[in-house]
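Sharing a structure with you now.
Yeah, one chain of the complex is gone here, protein chain that is, but the others are all in their spots.
Order of writing sets the labels: A and B. Residues in every chain begin at 1.
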Amino acid sequence: MAHRKKNRNVGIVGVGQTKYSSHREDVNQPEMIHEAVSLALENAGIGLNDIDCIVHGNMELFEMVFQPDLWHVIGTGAYGKSQYRITTGGTVGATIACAADNLVASGMYDIVMAIGFEKLQEGHTTGGITNMADPLWFRHLQTGALTGTKAYDMIREFGEERANRAAMMYRIIMDKHAGLNPNAHRSFGLEFDQMGDLIKNSPKLVGDLKLIDMCSQSDGACAVIFMSEEKAKQLSMKPVWIRDHVTVHREEIFHLFGYDEKYPITMTHTLAAERLFKRNGIAKPLEYFDVFEMYDPASWWAVDWIRDFFLLKGDEHLRLVENKDIMIDGKMPINPSGGVIGSNPIGATALVRVAEAAMQIRGDAGKHQIPRPVNHALASGFGGTMWTVLMMLEKELNW
Amino acid sequence: MAEYFGVKVEDIFNTMQERFRPEGAQGVDASFGYDITGEGKWKLTVRDEKMTIEQTGDLSGCAVVTVTDGETFVGVNIGKVDGMSAFSSGKFKAEGDLGALGKTAKMFRKFVPLKKEMSIRDYLMDMFGTVASRFKAGAAEGVDVVFAFDLGGEYGGKWSVIIKDKTCRVIDRIEGKPTVKLEFMDAKDYVDFSLGKIDAQSLLAAGRAAVAGEINLALKWAEFFDKYVDPMGSGEKEQELLVLKKTISVEQRYATGPVMGKFLNGLKDKKIIGLKCSGCGKIMLPAVEVCADCRVRASEWVEVGPKGQVRYMEYVYYASPDPLTGETRETPYGMLNILLDGCKGNETFAHLVRRDQIDRIQNGWNEASGTRVRPVWSKNRTGSIHDIEYFEIDE
Partner (left out) sequence: MGKRVAICAVSQIKMDSDYWYMRFQNMLLPCLESIVEQTGVTFDLEKGIRDIITNSDDVFDARTISNNGVTDVVGAHFRGEEKMAQEGINGLGYAMASILSGHDDVILFMGHCKESQTENRLMNTNLAFDPFYTRPLGLDFLNASAFQAREYMKKSGVTDEHLAKVVVRSRKNAKKNPNAIESKQVTLKEVMKSPLLADPIRQLHQWPVTDWAFGMLLCCEERAKEFTDNPVWLTGFGNCMDSFFLGDKDLTSNFSLKKASERAYKMAGIKDPKRDFDVVELKDLFAYQLPMWAEGVGIVDENKGGEWIDGDGPDKQNVNLSGGMLSGSPLLLGGVARTIECVLQLRGEAGKRQVKGAKRAIAQGTYGAAGQHQAVVILEK
């Protein structure tokens, strides 16, 4: 069996996030990272000396720094410690959370801090993303992560009016959530009655993907501290437990959905969800989870991916959005933090999903705390060419 | 004129001349209009690395006209409002050539607002006005005290800061017997003390200040409240935050390898050749070494196309710079996923479409064919993606 019992339990005991913003000229990269590191240590109530190992992640070409963990040691506090640098794409934040979980569970380290960061104002984000395509072919054609395919796909499936309204409803809900999160980068104060206006007036980027649909380009850092069960007991802490995680990648592709129903496309999101839920015995994910922090780079993708991740059929995902069930006080709250549309410091973004999920379980998310008990959380990361990471977090060790 | 964040709209325009950077205006020959709702219209003209700005009702002939309100305009200029956000939400609109608007960013140094003076009275209002927001509730567990302030002199007054049940409120009088009372002969001393310009010890020693009641508690003020931050900063121009601008380029020599190389060589001969997987039969375009699905090396070459049908077109309004050349494509343009003749399902080939035909392209779906297209070959073919200039409608 490829997946065995975890060697030992691991939980999150501290979370630190900077404010996400496009105006962080007041700090350089290590200084900004250090803000998150200090906050995480304070949040956990431990000192830098207690950390055994640090895992660093971002994408080098956004800031054009080669192996930036070397310079960033000034802010990460990795001096004298074990240190790894593990990256993927936009998924990287989730990847380092998975890595931190593995490193602690292995018994090699008791306390590991994962640090994700990006300072997107220091480079050209869309140019940087375009740079991921093959230099001999698709790099000449791609426009970063901007694509109208999902809008086209949803409009074809559900009609122009319903698809547009669902995407914009999702967008406005995220804006409202971001308004509750003091760290969020963007919160416009959008109201539901602006839906028609926004659909009509927001500038188009690609196809029906509009500027308002797309995530921001943020500066920011996030640090999360992972601890073994034994250590947590010793220090009388109550961690948020990492139950399991799964990563599903695929090769560079030019088609994100199929053009012919005879040749269906398998979505990595669905595969990841199926694998994770199956091996953890989750039959009804929509009922099981109390919150989902989803990596939602654009509102169209987000609406569609709700279907993928919760293994839904037909228009169930649209109805969740239309009925506002995904709102913070709804029956399946999604991104009470405001999500990636609200803040996107790419190297940190997927780690923020894990951090926010943990905060919801701990009940210390402040104004964006879900007004119901949160026991089971799901967090996702997205990057590369439809790469996905899913992590399950639990309040109790009773699974 | 109204002020936004302490700055008038006209301040921005009036300082343009002194903020102008001729080196940033190289090659620019255009006029830029600004229509600021309720404030007026301005026209900026740039030519030969010189500029003029005039307030005028006539914005004809401008390459681009910015339409926004005063608050957004000032906010974006001084960095209080995020430009991209304002643009996304429609508060900041640009009519005309968007690319031209981008050029104005390089032509000017950032506007740095000069601060007005604040009076002693302004300071006192601000200091007591922000006490509640600076209160650290977490540090006041079980604390039940009243700090009284009795400040003399021309601008003086009396205030009480009441902490109870982890909440804090401020009233502008002293009632009953406070826990601790701080007296300053001159309110100005209190302001200077709070700004860190003078220390308490010397005031107490000089008899210009006194503490009554629980003296130790007076020292604990800093535990309950965040430090007061002077909104004037140093009283001088706000520090300009420096950023280092660099273009980093390292020359690369990308190998094409035997597989991609063979494919690219095919283009030289106006042939599109793909690799077919011996396992699943999938055709890969451009040709790559391995079938990802089956994890086997592919070795059967097949010629396909060169004509085909459009399965999907990306209608692109926003182009990023091409990281290989630094150049930005003209928009809008269309990027096609083409099902070349001889391919099936999702075995599509990505390329551009003739720009003047983008509005005539129909996507295919299931059995229904999309617009038929054919490649337009470049005259000088070198074995690159550009050997095909673009695809055009096959009619």
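Note that in this section a contact is a pair of C-beta atoms (placed from the backbone, for glycine too) under 8 Å apart; a residue touches a chain by one contact, two chains touch by 3 or more.
Keep in mind it's a predicted model, so treat the numbers as computed, not measured.
Looking at A:Val13, A:Ala40, A:Ala114 or A:Ile129, the residue that reaches the missing chain in the full complex is A:Ile129. For the options A:Val13, A:Leu39 or A:Ala99, the residue in contact with the chain missing from this view is A:Ala99.
One chain is missing from the display, and on chain A it is touched by residues 1-7, 28, 54, 57, 59-62, 64-74, 78-89, 95, 98-99, 101-108, 128-129, 131-132, 134-135, 245-252, 266, 268, 271, 275, 383-385, 387. Remark: the residues of chain B touching the chain excluded from display are 244, 246, 248, 250-261, 288-293, 295, 297.
What we mean here is this: only the chains that are shown with their structure count from here on.
Spacing of chain A relative to chain B, judged by their CA centroids, is 21 angstrom. The part of chain A that touches chain B in the complex is made up of residues 22-23, 25-26, 64, 124, 126-131, 134-144, 146-149, 152, 156, 185-186, 188, 190, 197-198, 201-207, 211-212, 214, 216-217, 250-251, 254-255, 258-263, 265. Interface of chain B with chain A (complex): residues 79, 82, 84-85, 87-90, 241, 243, 246, 248, 252, 254, 256, 260, 264, 286, 292, 311-312, 314-324, 335, 337, 339, 344-346, 348-352, 363-366, 384-386.
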